[in-house]
Every structure is written in C-alpha cells, then in structure tokens.
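Of the protein chains in this complex, one is absent; all others appear in place.
Presenting chain A:
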Amino acid sequence: MSRRLARVPLLVWVFLAVPFVVEAFWVFWPAANSFSLALTRWDGIGLAEPVGLQNFRDLAADPIFLTALRNNVVWVLGFGGLSVVGGLVLAVTLNKPGPLVSLYRSAIYLPMVVSLAVSGLFWRVMYAPDGPVNGALGVLGLEHLERQWLADPAVALWAVLIAAVWRQVGYIMVLYLAGLKGTDGTLEEAAAVDGANAWQRFWRIVMPQLRGVNMVVFAVTVIDSLRTFDIVWAMTRGGPYNETQLLSTYMFQQAFTTGNLGYASAIAVVIFALAIGFIITYLARQARTED
C-alpha cells in the first residue's frame, strides 16, 4: 500500500492538495464553526456567549421547532415517497419506444431546469385565490373544494409539497431511466417465457437490478428533502403563522431575520444529525443485505 502511494508523483499530490485546502476552508471549517456556534448565544454583532446545551433544551420546548420537525417528517415521507414512486412509474412507462416518448421525457424533466424559487413563484400564481387551480375547480363544479391553498394551514404544506414533487419527479425519472437502460432485457424475456406476469417480472427481475440506482435515489431524496428551503420560502415563508415551517426555513428565519445565530446553528446541527442518521442507517442496511 505505502509503496503504491510513494509511486504517486508529487505533482498529483499538489493538485489534490489545492482542492482539499479550498474545501477545508470553505466547507469543513464553516461546518465545524456551526457546531461550536450551536453551543453559544450570538446575535451576529457582539461576542458569542457560551451557553452549553441551553439552545438544545430551548429547542425541545419551542412549539415552532416542534411544528417544523413534524412538518419535516411529513415532508421527507411525502416528498420522498411521491417523487420516488412517481419518478419510477414515469421511467418504466417511458422506457419503451413509442411516438412522442422523448417529447414526454423532456417535458417532464423541464421543470427541473427552472430554479426552485421560480417554481415557487409560478405555483403561487397557480394557487392564488382567483388563480387557475381554483378556477379549474369552479369549472368542474367543485366549488366546495376551492380554498386559499397557501393561507389555509390544513392544506398549505401539501400545496407546497405538490409543487416540489412536480419539479423533483422529472429528476428521479431520469435517474431511473438511466438505471433501466443498464438492466438486462434477456432476463425479463426468460422470466416471461417461464410464465412470470408483468408485476412479478418488474418486482423480482428489474427491481433487484436497480439496487445501485435505488441507493443514489435514496440519498438524493433524503438530502434534497432535508435541505428543502427555497420553494417553501418563495411560496409561504413558513406561514401562515409558522404552520408550513420546515427546519431549514425556521433556521433561516432564526439566523437572518431575528439574528439568533447560536440558536439557528443548533437547528442546523439537528438537520445534520437527521441527514447523517438516515443515510448511515440506510447504507448499513444496504451493506448487510449485500453480505
């Protein structure tokens, strides 16, 4: 091992060192800072005052944090579940030659090209009290379903979730399409000859071959759903009265609107712990099943 390392030319080490230093300075160092900030009370102006674990004790008693945490669970399950299922269904449906297939694929992927903030503004127009969503319900004779989508706490989070899934589903579809291209068609044919029906062929033959893609999709989805910020901020800013607050939007509000940088860092640490927790559990399970 060490002999192999010694054979690496010095220049390569230099080239490796440059990005490492940049990464360390711009990513690791601020991240480490955020951990130490989480143990302080700091308004961003004066000196940070160490308070130990007080921020975390306050979080446990903070009703807005608890709402945000609950919303985040709904978000991870809803956003993750709907976009993965939707993306997979679309990928399987569009993974065969046919008229206009590439047009459909591009159309479904298109929202991904637009930034989340712009999608948010677009959906705000859709959900406006006199907007297209309520208009369509009116035309269909479903007036009783019309509501103020983004101002009604009972539906606001779901309204934002649909907008986010609308955008994410194209991305997941592309990942699965790539995965499906790598599956072996002859296995499916053999199973068909043996009398397996379409569901069995998909579930027993195709899905196991998608394991690699599944891992990528899972990691991407968990990370994306925990870091969701822009679309919620653009559509509701966590309102009405904090009912659509996610951990990320509450962290932003605490840090930059109200200036509690220590408290906001504590929220960031919670987000980090959740993300790492999810991913490690998944990778560990993955490793066990592969053994």
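Quick note on the criterion: a residue touches a chain if its C-beta (ideal position, glycine included) is under 8 Å from a C-beta of that chain, and two chains touch if they have at least 3 such contacts; residues count from 1.
To be clear about the criterion, contacts and distances are computed from a predicted model.
Q: Match the chain absent from this complex view to the correct UniProt protein name in "TonB-dependent receptor", "RiboL-PSP-HEPN domain-containing protein", "Ethanolamine ammonia-lyase large subunit" or "Multiple sugar transport system substrate-binding protein".
A: In UniProt, the chain excluded from the picture bears the name "Multiple sugar transport system substrate-binding protein".
Q: Looking beyond the chains shown, say which of A:48, A:112, A:128 or A:279 touches the absent one.
A: A:128
Q: For the chain left out of this view, which of A:119, A:168 or A:242 touches it?
A: A:242
Q: For chain A, which residues reach the chain that was dropped from this view?
A: 41, 43-46, 58, 63-64, 127-129, 148, 150-151, 153, 236-237, 239-242, 253, 255-260, 263
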